[in-house]
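All protein chains but one are shown at their positions in the complex.
Let's look at subunit A:
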Amino acid sequence: MAEVLVLVDHVDGKVRKTTSELLTIARRLGEPSAVFIGEGFDSAKETLAKFGAAKVYRVESADVLSHLVAPQAEVLAQLVGSASPAAVLIPSNVEGKEIAARLAIKTESGLITDAVDVKPGAGGGVATTQSVFAGSYTVDATVTKGTPIITVKPNSAAPEEAPAAAADEVVDFAPSDAAKGARITESKEKQATGRPELTEAAIVVSGGRGTGGDFSPVEALADSLGAAVGASRAAVDAGWYPHTSQVGQTGKQVSPQLYVACGISGAIQHRAGMQTSKTIVAVNKDNEAPIFELVDFGVVGDLFQVLPQATEAVKAAKG
């Protein structure tokens, strides 16, 4: 069976959920081989094995991660050459898409970004589904040249366990000089919020300009539901919430089971980031806010009244 390369998304060996999703998808196409770049393989190994990585290609060179993504694309290009995989699956985030773009050019291969579904193609190859134009269309596409390179959005598959060996193989790799033109000189860790990661969360509760800068009712509801907290750009631009929490066209695209929009009007750029959520709920005091066009359930009312009451009711229900 052909190998399918999966680029592991991890922070010092702590593997993100997207990787188990990608390994699950890879098994539909062939035999998953994880590509692990950086330190912490020992802590990652168990997860990679659990979700079906038969093999793990390891690159530990410190030079690789300190130079942004260009060297990582070189690693993958080298592996595409030596392993002739059936496809390369990469998480659809900022770094992942850049790596994929470079890899496509290096290997003269077709690239599909932000896939929400990946399957074996009817006539061989790989069939993908994307959601475009702010979620208003779905597109089925295939790669017609080279090795299919596909970036896959979080939450595109339910991770399924399928124990495998995760036998590691250290890859002999040194980045080219050309890949070293950009260097990370300083990296300031963000403070952990203790909440789930926005793009991975099953539930997202977001606040907008309607919070007036007080996100506490939004956070309290989020915490009662075990949810991530998001924000509209208006809230981010006002400095109320960090940009990394922004949902929308120029922020994160989320597709959770449940999205709760609080004090958010529902501008097209905001919709672009949340329209594919399974269930949508909104609280807004303007009954004409466009967000209500999308909702499964909406409350016309003041979020400072509605959210605390909902939070209490959720807590009571959970006991």
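Quick note on the criterion: a contact is a pair of C-beta atoms (placed from the backbone, for glycine too) under 8 Å apart; a residue touches a chain by one contact, two chains touch by 3 or more; residues count from 1.
By definition in this document, contacts and distances are computed from a predicted model.
Entry comment: the absent subunit's protein name, as recorded by UniProt, is "Electron transfer flavoprotein subunit beta", drawn from "Phosphoribosylformylglycinamidine synthase subunit PurQ", "Peptidoglycan D,D-transpeptidase MrdA", "Electron transfer flavoprotein subunit beta" or "ATP-binding cassette domain-containing protein". Taking the complete complex into account, A:Glu98 is the one of A:Glu98, A:Asp117 or A:Asp223 that touches the chain left out. Among the residues A:Asp140, A:Glu160 or A:Asp214, only A:Asp140 touches the chain that is left out of the figure. Where subunit A meets the omitted chain, the residues involved are 11, 68-70, 73, 94, 97-102, 104-106, 108-114, 127, 131-146, 178, 181-190, 197-198, 203, 225, 242-244, 249-250, 257-258, 268-269, 272, 275, 279-281, 283, 287, 292-302, 305-314, 317-318.
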